[in-house]
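Notes follow the structure.
With one protein chain held back, the other chains of the complex are shown just where they sit.
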Amino acid sequence: MTIEVRNIVKRFGAFAALDHVDLKVETGELVALLGPSGSGKTTLLRIIAGLEWPDEGDIRFDGEDALQQGAGERHVGFVFQHYALFRHMSVFENVAFGLRVQPRAVRKSEAAIRARVHDLLDLVQLRWLAERYPSQLSGGQRQRIALARALAIEPRILLLDEPFGALDAKVRKELRQWLRTLHDEIHVTSLFVTHDQEEALEVANRVVVMDKGRIEQIGTPAEVYDNPRTAFVHAFIGESIVLPVEVRDGRVRLGASDLDLAADGAASGPSQLFVRRHDMDVGPVDSGVLRGAVRRVRTFGPVQRADVALTSAGGETLIEIDTPRDRRLAPGDVVGLHPRRYRIFAAEA
Amino acid sequence: MGLTLTWLSLIVLIPLAGLFIQTADLSPAEFWAIVTSRRTLNALKLSFGLSLAAAATSLVMGMVVVWALVRYRFPGRRLFDAIVDIPFALPTAVAGVALTALFAEQGWLGAPLAALGIKVAFTPLGIYVAMVFISFPFVVRTVQPVLQDLEAELEEVAVSLGANRWHVVVRVILPSIAPAILTGLALAFARAVGEYGSVIFIAGNLPNVSEIAPLLIVIRLSEYRYADATAIAVVMLAAAFLVIFVINRIQRRAQARAPAL
Partner (left out) sequence: MAEAESARAVRACEARNDALTEPRLVRLGIIALAVAFLTVFIVLPLVLVFAQAFREGIAAYIAALADPEAQSAVVLTLTVAAISVGLNLVFGLVMAWAIAKFEFAGRTLLISLIDLPFSVSPVIAGLVFVLLFGAQSALGAWLIARDIPILFALPGIVLATTFVTFPFVARELIPLMLQQGTQEEEAAISLGASGWRAFVRVTLPNIKWGLIYGILLCNARAMGEFGAVSVVSGHIRGETNTMPLLVEILYNEYQIMAAFAVASLLALLAVVTLVVKAVLERRLAEGRRQRDH
């Protein structure tokens, strides 16, 4: 099932939670809505589910107008951050809920319901917990049950709102993998909201980066990481070094000095130079376009991270760079720096 | 600490103990004879039976009031919310005379009801009305905060699973607040059984017909039949403690199953 979001606007009072949003999700995709809190990602998800209504715009499922249908008619599975399991029902009954509330005419027999629930519990590998109550489960188990419950109605679309947000780091990582595998298995069109870039990049086929009610960029994880289209995306995804620069006639100036860098077609005016930490090459003093003094060095794993004070920046600017461990640095070293890859965006007004 | 316990014992425990010591003077046979005498039995039946009916009514009307106050917006909502506490704050004697005047045959409501052939004041029906008056706020005030705090997500998830409104209310909302509802019911019942002031004016107080157990205690006391008064009181106390015990069990079970997730 494809999802088409056309020109959606949603206001809460004077605040525009969604500001003319367009998005198309293809059948079987697993798409992440990524953004800081308040970016409108959850509102978009709730509008697709039918839990909120847009002020303007259209939602289409396979070309058909979804706004004509209530949340219950859309056959959308929804998973909440805090699970929203029914406390007074056993795990089995939680999963069976969607099957039991179907109109009598289409409701399955008790035996068929049991079989289906057991299949789903097998799918999430928690059949042994069928008779427990939600309060007796761990967070990760609760979220898997919530997912099984959503899948029980054979949803055309699966929507997950910060599905791993309430879990601790280790469980979150495991569940991420597990969701990825599960999606490969069942292939239902899925959309999940997260503010965790690692989660989005690792799990999704495509990532939708949102900020202030607008979509900043849509692309594969590699695209949004390697070719961020806006300053926001560059700053939000991955760790970046940001230097305030001035573009003049195709030249890039930092303070008083002219950096020997191509402006990449950036327009003249105050701009920002973005470099990934690990894209900053370190060499002898006169190699590279920048010069700096190493202030502090720490190493963990394969990475050596150094605080470097740029001396060519006029004043003193401290940046953090990552270099491989074999390139030994020590406090006091004066080094030359050269951005291997970089992007220049116009500074925000 | 010593002071606290002493104070508590002084004011609560010793008097209650006195009550039971007094009872102990009675042989079991005497106790049984008093409790099963026709007048006592009728008074107890009337008190417990009407309290049960009143608590059930309070449950239904209390839920209607709670639902309207929590789920809907309407003009005067805050005012109506505030006056739910009137039966708590209004002295029971005042409530008693007011309800009696209201439902008496010439009263504002009594007159139209009398025209329909319904007599409220000075009948068991009047006792029931007074009991509903003093007991329904317990249901409202017990259930209201719980319904208010019930996560909207539970309803949303049920809807997205295809449940219609009826299913959402009956299968999700009501079971989720059931412990609070039962607690409210028990509190309402306990209050109705023990109520004196607001009931005796409207009751008519005819022995065996409209005489409640607390009134019979007062009558026995005024006749200096302390043993009789005590025996009735013990039965009522036992019932009250039973109710409290049940409430605690309900709450503990609900907490064990559903602590805040």
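Chains here go by letter, A and B, matching the order in which they are written, and residues are numbered from 1 within each.
Methods note: a residue touches a chain if its C-beta (ideal position, glycine included) is under 8 Å from a C-beta of that chain, and two chains touch if they have at least 3 such contacts.
All values reported here derive from a predicted model rather than from experimental measurement.
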item	value
Touch criterion as defined above, residue of B:68, B:125, B:150 or B:174 at the omitted chain	B:68
Residues in chain B touching the chain absent from view	1, 3-5, 7-8, 11-16, 18-19, 22, 61, 64-65, 67-69, 71-72, 74, 76, 80, 82-87, 89-99, 101-102, 108-109, 132-133, 136, 155-156, 158-159, 163-165, 168, 190, 193-197, 201, 214-215, 217-218, 221, 224, 226, 229-230, 233, 236-237, 240-241, 243-244, 248
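Here, only the chains that are shown with their structure count from here on.
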item	value
Centre-of-Cα separation between chain B and chain A, whole angstrom	54
Of chain A, residues touching chain B in the complex	49-51, 70-78, 80, 82-89, 97-98, 101-102, 133-135, 142, 146, 149-150, 152-153
Residues of chain B defined as touching chain A within the complex	151, 153-154, 156-164, 167, 171-172, 175-176, 178, 256-259, 261
